[in-house]
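Written out below as structure tokens is the structure these notes cover.
The complex appears here minus one protein chain, its other protein chains still in place.
The block that comes next holds subunit A.
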Amino acid sequence: MSKQPLLKINNLSTSFRIGDDYYAAVDDVSLTVNENEVVAIVGESGCGKSALALSIMQLHPQERTKMAGEVLFNGKNLLSLSVSEMNKVRGKDMGMIFQDPLTALNPLMRVGQQIEESMKNHLQLSDAEMKKRSLELLNKVGIPNPERTYMQYPHELSGGMRQRVVIAIAIACEPKFLIADEPTTALDVTIQAQILDLMRDLQSQMKTGIILITHDLGVVAEMADKVAVMYAGEIVEFADVSTLYNNPLHPYTRSLFNSIPSAAHGQDRLHVIQGIVPSLKNLPRTGCRFSERIPWIDSATHEEHPALHEVEKDHFVRCSCYQHFHFPKDAEDLKYDIS
């Protein structure tokens, strides 16, 4: 161990109450983010990646959420902090960029006020200093006319501009760590590229550690240093970007890559992963969670309690079924009961 990691998640489980029972949306996740490192978390909708992000920030409604494990941030376990102690960390040491810039801003507050709120919470600055800093921030995130935007309401800005404001809010107190929860999903493609450029610039300037949550493998390739692939609340594969892209092993990761439409190969049919992500309530609690979506693979190849195996240095894969995985050879393989 050369240095202490910025964020270290140990066996984190987050369960939500539905009716009288708790169901784990994040199941036994361990993850490390170092300074100046971008860790991407990918997976399809409902796989628990946003739940993981909100767990780190502890933004889940407390009365319906149970969390177990450890989230060590600068050596401090965030799960053991009280709400007011956590409030001192949120916004100051860690910021969050939300998915939908159209709803992430308070419609009744001017942009300037919303940026300054974070500084008011954490820094002792005069009004003039806060304004100066806000204008600098707006400038930094590429807003063409900071003075004007400072006085505007969110609805007066375009989606891309709003996302820049959301980023400005997240970095207002220069946190060492950022969580970006699908920061480009709600934007159109050209704006996506701009926002990604902006985030990369900021990251290299500020040396922040970032958890980037996305389901866009293109974004991952562009931004991330390491990738964790999540399925049904678990990390199924973890590796650095080049390893994962060159040598994906877990059936789910391979299926994801295979589902990317490619212009180069002249495919006429797109690979589709059969079935859907099991809902939180119907999650199989034992065995390989991905098994029911690859029914043509012999069930004996799955482990009973799938564990993460380090198949090469810093490359982890869950369950042993990857050794026997192949894509369906013909249509016969796909004929099975989806329900």
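Everything that follows uses one rule, which is that a residue touches a chain if its C-beta (ideal position, glycine included) is under 8 Å from a C-beta of that chain, and two chains touch if they have at least 3 such contacts; residues count from 1.
The rule is short, and it goes like this: contacts and distances are computed from a predicted model.
Visitor: Hey, which one's the missing chain according to UniProt: "Putative tricarboxylic transport membrane protein", "YeeE/YedE family protein", "ABC transporter permease" or "Copper resistance system multicopper oxidase"?
Guide: "ABC transporter permease"
Visitor: Looking beyond the chains shown, say which of A:L7, A:I41, A:L78 or A:M96 touches the absent one.
Guide: Checking the options A:L7, A:I41, A:L78 or A:M96, the one contacting the hidden chain is A:M96.
Visitor: Can you say which of A:L7, A:C47, A:L105 or A:L256 touches the chain missing from this structure?
Guide: A:L105
Visitor: Which one, A:K8, A:K49 or A:H122, makes contact with the chain that was left out?
Guide: Only one listed residue reaches the unshown chain, and that is A:H122.
Visitor: In the full complex, which residues of subunit A touch the absent chain?
Guide: 54, 57, 59, 83-84, 86-92, 95-96, 98-100, 103-109, 114, 117-118, 121-122, 153, 155, 166, 169-170, 172
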